[in-house]
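Note that one protein chain of the assembly has been removed; the remaining protein chains are unaltered in position.
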Amino acid sequence: MQQVRADFPILDRLVNGKRLAYLDSSATTQKPSQVIDAISDYYRVYNSNVHRGAHTLAAEATIAYEDARTKIAQFIGAGSSNEVVFTKGTTNGMNLISYGWGLNRLREGDRILLTVMEHHANVVPWQIIAKHTGAELVYLELDEDYRVDLSNLDRFVDDRLKIISVSGMSNVTGTIGPVPQLVEAARSVGALMIVDAAQSVPHLPTNVAEIGADLLVFSAHKMLGPTGIGAMWGRPEILEEMDPAEGGGEMITDVRLYESRWAPVPHKFEAGTPPIAQAVGFGAAIDYLDKLGMEAVRRHEVAITRYALDRLSEVPDLRVVGPTDLSARGGTISFELGDIHPHDVATILDQEGVAVRAGHHCAKPLMRYLEVPATARASFYVYTTEEDIDQLVTGLYRARDLFGLA
Amino acid sequence: MQQVRADFPILDRLVNGKRLAYLDSSATTQKPSQVIDAISDYYRVYNSNVHRGAHTLAAEATIAYEDARTKIAQFIGAGSSNEVVFTKGTTNGMNLISYGWGLNRLREGDRILLTVMEHHANVVPWQIIAKHTGAELVYLELDEDYRVDLSNLDRFVDDRLKIISVSGMSNVTGTIGPVPQLVEAARSVGALMIVDAAQSVPHLPTNVAEIGADLLVFSAHKMLGPTGIGAMWGRPEILEEMDPAEGGGEMITDVRLYESRWAPVPHKFEAGTPPIAQAVGFGAAIDYLDKLGMEAVRRHEVAITRYALDRLSEVPDLRVVGPTDLSARGGTISFELGDIHPHDVATILDQEGVAVRAGHHCAKPLMRYLEVPATARASFYVYTTEEDIDQLVTGLYRARDLFGLA
Amino acid sequence: MALEELYREVILDHYRHPRHKGTLSNADVHAEGLNPSCGDEFSLDLAIADGVITDVATQGQGCSISQASGSMMADAIKGKTLEEVGELAHKFRVMMSIDEGENPVDPARPGAVLGDLEALQGVRKFPVRIKCADLPWTTLADALSQAES
Partner (left out) sequence: MALEELYREVILDHYRHPRHKGTLSNADVHAEGLNPSCGDEFSLDLAIADGVITDVATQGQGCSISQASGSMMADAIKGKTLEEVGELAHKFRVMMSIDEGENPVDPARPGAVLGDLEALQGVRKFPVRIKCADLPWTTLADALSQAES
C-alpha cells in the first residue's frame, strides 16, 4: 500500500516542521485527490439540485447522486440501492433509527441492549428515546482481553428485549463487536438488530447479506470520503415499516394541509436537499476502496497493527488498552504511558509531527468502566506506514524524557 | 455584478450546445471558485475532526469551523456566534425545532400557524409533531396579488397559538413573507416565532436583532455555499430552553450509562462529527456575499426581476404566478405559458441551454390553493444577467412555436 | 432536430384532445399512477368481459408526453384481449427502452406495429422524460394485476 500515499495531498505536509505522521484515522480519515477532485468537479461542472430534474444539470446531478447510492449498496453487499439511505453520518443515522423505529414502537419496560464499549452515538439516542417511551437500557460488559463478555447475554434475551445495538468495532479499544452472536440473540426473540458500523465498514470487508442484521450505519468521512454524509443500510421490510424521523421536501408523494403521504424507500428518509456533492465524493471514496480491495485493506491493517503492537511493547511503562489478539481487533490502539497524561502525550507527539488523539473518544461509559480518565489513541488506515509507527515510538521516548521517566 | 460571472466556473459550460443560462437558483445556487477552492484546501491541507483538538490539524480545523460560525453570526446580525447552530440544511433545522421545541411542549389543542405558501419543509415537520402531540395546524391564505392575507390573522391570535412559522420568501411566487406583522402577533400571545429563511437570507439583507423572531433557519447551498450544511439561528434564551433533537458525541459534557448532560449551546445541537469542510465552504460563501454586500445583491435582483417581468409580459399567453409589486417579491418567477405543461416548457428551454425548474416546487398545498398542477420557475442570483433573461424569452417563443400557439 | 421529434403533431393532438377521457360507471378495475418526481397523475378505469377490454376511461394531469401516452394507450387497448394488451405493453416497453432488445417498430411502415404510439419514440432522446411516457403503462400494469386477482 506504500504507493497510495502519493494520492493523499495532506500527507506531504509538514507539521511543526516535521513530517506528518497522521495517526488519527478513527476520528476522521484523510482524503485522496480522487475524492477531492470529484467534489470540485461536481461544483465546477454539474452542480444542481436533484430529483426535480427538468434540465440537463439536474439530470446529471441526479444520476451521479443515485450512482453513489448504487456503489455503496454494492460495496456492502446490499440487494438493492433502495436499501441505502443517505444520512448526515453515523450519529444522524442512529438517531433516524431511534426516532423512526423507537418512538412509536417502544413501550414502558421494553429493553434496549448495548455494550459498555459503545460510542456516545450509540448510547445517547437510546437514552433520549428511553426517556420518551419508558424503555430501559441494559449493557453487556467486557472480559479481561477487552472483548464483549457474552456470558451474561442469556439474562437479557427475553420478550422484553426489543433492540440490540452494537459497535462493529470499538473506536477506543479496536475490539471487533460480537455481531454474529448478537444477531442470533436478536433473531431468537424478534428484536431489532443494529450495527454501529462507523469503524467496521471502513476497515473490514462487509457483506450485509451475510451479517444478517436489520440496520447498519456508517460515515463517509471515516472511509476516505467527505464530511457531512453517511449511510444507513436497512433490510427492505424494516425500512418499509420504519417511520421517517424528519419531514420536508423530497420525502413525500403528496402533501396536503393536514396530512401527507411518504415517498417510497429510500426517499422517505431523505427530507430536504440531500448532501449531493458529498454523495459524489462518497462514491469516489468507494471507488478508491474498491480498487484497493477491502481484503487488502484489512491485511494491510493487520500487518501495521502487528508492527505497532510490537514496537509499542518495547516502550517502557506503556500499557495498551485493547485486545492483544489481532483477529479480535482493528487498527485502533489506545494506550497509556506511565503517569503522563494522554493530553501531554498528544502535545509532545504533535511537536514531533505525530497526530494522535487523547481523551475519552466519545466513549465516557467505557472510560468509567475501564477506570481510566482518558487514553491516547493511534489509529491507522490504508496510508499508514511503518515509518509513521517509528515516528510515534520516537515521540513516545521523547515524552518519557521530558517527564523524566527513567 | 457582470464581473462576478467569471468567478463561477460552471457558467462557462455549454448545455445541449448552447450557452448555459442557469435560472434555477431557488433550487440551488452555483458556487464561485472561492468556495470550491476553500473546500479543496481544507481537504488538502488541514482536514481533521474538530473539538477534540490534541494535534495541530485538529486545532486548525476547529478554528476554521468556528470562524465560519462567527462569519455567519455577523452576516445575520446575531449577537454572538453561540446563537448559530450548524445543521444539515433548512429542512433539518426545521425538524430540529419541531422535535426540540414541539415534542415536549405542545399539547392537545395547541395551534401552529403557517401559511398556504409554505415549502414542505415548513409543513411536514409540523404535521409530524402535531400527530405526536395532538396540536393542530392552521393556515393563513393569500390575497389576489399573491401576498399573505392578514385580514384573518386576529382569528388565530389567542392563547392556543403556540408557534408561528412562516417563509421569509416563497420559493414559488417570490412573495416576501409578512414577518414583522407575525412577529408582533407571536409576541402578543407569547408564541414561538420561526422564520423559514431558506430564500430570504440569501437574497435580502437580514438582521436578526431587528427582525425580532425567535428562530431562523437557512441552507448554505442556496447562498453560494456547499450542499450538506445549513444554519439555525436562535435567541439565546430559546436555544437554552430547547431540547436537542439528536443525541451523540460532541453534544454532551458527560455521558453515563443511563443518563447524560448536554453541552452548552450551540454544541448541544451538534451531535456527531459536523459537516466540517462544508462549514469552511459556507464561511467562504459568506465572505463572498459580504464583499458584494447584501444591499447590492438585493438591488441587482430587483433590477433583474424588473427586466424579467417586463420581457415576460411581452410573451403572449404567459401568466406570472406571483406578485407584480417589486417591493413585495424576490427574484423567483413562477409562470404558465398557455396550455403548454411546465415540464414541456422546461424540456424545450433546456434544449436552448436555459435551466428552469418545473413542478410543484415542494409546495403542493400552494399548488392546490392556486389551482395550478405545476408551474415553470425562473429564479435569479448574483450571476444572473439580462442575457440570461433574453435567452429565456427566446426559448419561450420556441416553445410557443413547437406547440403551435399562434 | 430532437425537439421536433419529441413534440410530434400527433402527440400534441392527443395531449389536447385526450381520447376516452372520463370514468366508467361499470368499471371492473380502477388504478391510479403518480410520478412523484414531477407530479404527473394518471387514472384508469377498465371494463373487462371474457378476457377482452370492452371499455376504457382515463383521467390525468401532466405533461404532453404522459397525457398523450395515456390517450394513445387507451385507444390501443380498447377491444383487445388481455393477451394482446400484454404483447402491446411489451412492445411499447422495448420501443422506449434504450438497451432492452431491438426496437419492434418498422421504420419502413410507420404506424404498422404500434400505431400512434410510435410517435413516442422521440422521447428516447430525452431520458428524463421516459418515465412520463411510462406512467400510463405502469398504471395499466397495476390495473391488470388487479384484474387477475
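As written, the chain order gives the labels A, B and C, with residue 1 at the start of each chain.
Convention: a residue touches a chain if its C-beta (ideal position, glycine included) is under 8 Å from a C-beta of that chain, and two chains touch if they have at least 3 such contacts.
Note that this is a predicted model, so its numbers are computed, not measured.
Looking at the complex as a whole, the chain kept out of the display touches A, B.
Among B:80, B:188 or B:253, the one in contact with the hidden chain is B:253.
Contact with the omitted chain, checked across A:89, A:202 or A:359, is made by A:359. Contact with the omitted chain, checked across A:262, A:307 or A:403, is made by A:403. Screening B:85, B:213, B:245 or B:263 for touch with the missing chain picks out B:263. Within chain B, the residues in touch with the undisplayed chain are 51-54, 59, 252-254, 263, 267. For chain A, the residues touching the absent chain in the complete assembly are 339-344, 347-348, 351, 358-360, 364, 373-374, 398, 402-404.
Methods note: only the chains that are shown with their structure count from here on.
For chain C, the chain with the farthest CA centroid is A.
The most centrally placed chain, judged by C-alpha centroids, is B. Centre to centre, using the average C-alpha position, chain A and chain C are separated by 47 Å. Put simply, the C-alpha centre of chain A and that of chain B have 31 angstrom between them.
Separation between the centroids of chain B and chain C, computed from CA atoms only, is 39 Å. Contact with two or more other chains is made by residues 52, 54, 252, 254 of chain A. Each of residues 37-38 in chain C touches at least two other chains.
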